[in-house]
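Handing you a structure now.
Excluded from the complex is one protein chain; the other protein chains are retained at their positions.
Here the chain labels run A, B and C in written order, and each chain numbers its own residues starting at 1.
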Amino acid sequence: MRLVKVRRTERSHDLVDLTLDVRLEGEFEPVYVDGDNSLCLATDTMKNTVYAFARHDPIDYVEAFSERLSAHFAAQPAVTSVRIAATEHRWARLDVNGRPDPHAFVQNGAEQWTSLVVRDQSGVQVTAGLKDLVVLKTTDSGFSGFPRDRFTTLAEASDRILATSVSSTWRYRPGTIDYSARDRVRTALVETFAAHKSLSVQHTLYAMGEAALAASPEILDITMSLPNRHHLLVDLKPFGLDNPNEIFVATDQPYGLIEATVGRDGSSKS
Amino acid sequence: MRLVKVRRTERSHDLVDLTLDVRLEGEFEPVYVDGDNSLCLATDTMKNTVYAFARHDPIDYVEAFSERLSAHFAAQPAVTSVRIAATEHRWARLDVNGRPDPHAFVQNGAEQWTSLVVRDQSGVQVTAGLKDLVVLKTTDSGFSGFPRDRFTTLAEASDRILATSVSSTWRYRPGTIDYSARDRVRTALVETFAAHKSLSVQHTLYAMGEAALAASPEILDITMSLPNRHHLLVDLKPFGLDNPNEIFVATDQPYGLIEATVGRDGSSKS
Amino acid sequence: MRLVKVRRTERSHDLVDLTLDVRLEGEFEPVYVDGDNSLCLATDTMKNTVYAFARHDPIDYVEAFSERLSAHFAAQPAVTSVRIAATEHRWARLDVNGRPDPHAFVQNGAEQWTSLVVRDQSGVQVTAGLKDLVVLKTTDSGFSGFPRDRFTTLAEASDRILATSVSSTWRYRPGTIDYSARDRVRTALVETFAAHKSLSVQHTLYAMGEAALAASPEILDITMSLPNRHHLLVDLKPFGLDNPNEIFVATDQPYGLIEATVGRDGSSKS
Partner (left out) sequence: MRLVKVRRTERSHDLVDLTLDVRLEGEFEPVYVDGDNSLCLATDTMKNTVYAFARHDPIDYVEAFSERLSAHFAAQPAVTSVRIAATEHRWARLDVNGRPDPHAFVQNGAEQWTSLVVRDQSGVQVTAGLKDLVVLKTTDSGFSGFPRDRFTTLAEASDRILATSVSSTWRYRPGTIDYSARDRVRTALVETFAAHKSLSVQHTLYAMGEAALAASPEILDITMSLPNRHHLLVDLKPFGLDNPNEIFVATDQPYGLIEATVGRDGSSKS
């Protein structure tokens, strides 16, 4: 469901724009097996509940709003687990005459912020994330030394374009959470991407994860998913031209998807 | 990656149209931590391997082709687990003068067939499925008797439109598998959807799962995901008109997503 | 706007599923220049009008329903021209035990039917069409003899896969129109695609257009848009394998888009 909240003050307005997804698990056998709906909370009721809760909640952090919602739903009959996933569509203030306007906004980038709150008998787990953060670097990226078997035709590359759409989620330690950690994690991811001397997407992914863990002691581990958005050098030799790393074609398919979770003990898996 | 295979015989051609996704997990720490690529199979090599294997494989069933591919990749150094997910884009023969053409095809429906083969030290698990099968029934569907709290505004419905996009996956028992079970599973799902006196989406989902299990002893369990594509009755009273279940607006958001796995012991979860 | 109508009879139900787009042009300067809304029909009112008209209209043909709607809107103050574009999302009956079910439907194919009714002082022009009809043939298609300049690297092809997503619109002669002409046009397009010995996409497009004109004297001309969905032969020689027109990769970009209008006097333009 979609929820937009305007926080109105005398001087300016703030905007929160969310897509929320509430899932309940529980002992619902009679609903499925017998068609007995006495335990089946209507999705329409769930929607109404979210709107009503949003009225007096500041929604300073979506994670905290989701936590409060999850407590309400966890108290319903037969429910054993509540998952609230949220995507925050981000708006920036419009600049007018060089100054941010108090009431006008622009959707600034495909990047979205995500959160997931899972509440069950064992407690609450909060995970934050971002997705669709598209970045590219034009140097400091290579890929060589990989195994060559009879199916290998790829040439080694010492200087290639590295482009990806970063999706990442990180789990917070249970307890009182400082949700502004998001800014530190994001800065660590992005600045490491830019600065790293990349020997592979995997190599850069690991460095990004390490930097995020170092910047944010409150996170347990971080998972990243980095699709390799290939930029292939165009062969201009048939036309009597060289191509000194200048003209590329960006391709959608096929692509490599590099995924790993980096944890405190240094473990990683592809 | 995308793969199209044409099987050519004197009398006619067959067409297999796939999107394949090969994922390797393994002991790849040196790749991530040190940038040592000596264990890092290039995605380009993986792509070439699939094309080369496709040349002499009949690909009668995508599941069997994926199994053979998974054995090749599982034998690579450091690999501990191989996952091959496939989506089959289905083509039907074009009718010309009332007869199927031997060489011309039409993409008949959004419905796609999926499979997932996972191979690790414990063996091979094959899962088949379908997705984007959009169905609708105009009667024999209601929703009433659900709990009413202070956030409930939904009216009870004794006769509503039920529409959904069926996604389903089913796991096969290990061993020699008769992949034509797919046809029996699909028929059971679709015919139960049409015939069931539905008291809720959950109720119909369970009946569909039970029918699939009954029709196919070779499957262990079946998972279904049924988004409720709401068709809301339009209120025509302001214009002096009745609306005896005739005029509806189809809405995208918000919607309820009903998911469950039905197994042999009758267990279900929402 | 989305509109679903169920036609209910004792024996069975019929389903019409539309997306409608109503556009008015007119002498609306005061609305734009002065913010005077006294001539500005609210889009919400336009939506309500369509739903109210749908209640007692059989909607046997979307074209005829659009014509009736267009007469209503053309009579509003300041309106000089009305355009009603419709897309019909097609449903087929579900087969149960080999027989079509009276109340259950499946969305059978990406193909959609379109129509456009334009009404102004000069009269009414009705255009019908279809889109997203994806077809492919595995033989009887080549492309050779094209000009070779210093930028040409493409090899000549005597036997290639031809695949496209057909979009087509055809204009009806003014007057009483037999809208079942759609079936004849569609059959002519599809059967010609299958049977034609294609020397280029352009060549097949023209043959399809000629066949449609021959099959339907009530149409003035027909416009087709055929994107060339390239299927490239994979080079397997590096792996010691031949590829006798069997293994292809389907690519999205770049592609050629072939468009032309074929009229009664035989004129065509690219």
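By our rule, contacts are C-beta pairs under 8 Å (C-beta built on N, C-alpha and C of every residue); 3 or more make two chains touch, one makes a residue touch a chain.
Note that this is a predicted model, so its numbers are computed, not measured.
Across the interface with the omitted chain, chain B contributes residues 150-151, 153, 238-240, 251-253.
Seen from chain C, the chain kept out of the figure touches residues 1-2, 21, 23-26, 28-29, 31-45, 47-49, 52, 77, 143-147, 149, 151-154, 198-200, 202-203, 205-206, 228, 253-257, 260, 266, 268-270.
Contact between chain A and the unshown chain involves residues 1-8, 13, 15, 17, 48, 51-52, 54-56, 91, 94, 96-97, 101, 103-110, 133-140, 161, 190-191, 193-195, 231, 234, 236, 238-239, 241-251.
Convention: only the chains that are shown with their structure count from here on.
For the pair chain B and chain C, chains touching both partners: A. Where chain A touches chain C, the two copies mostly use the same residue numbers: shared numbers make up over half of all numbers in play. Centre to centre, using the average C-alpha position, chain A and chain B are separated by 26 Å.
In chain B, the residues that touch at least two other chains are 1-2, 48, 52.
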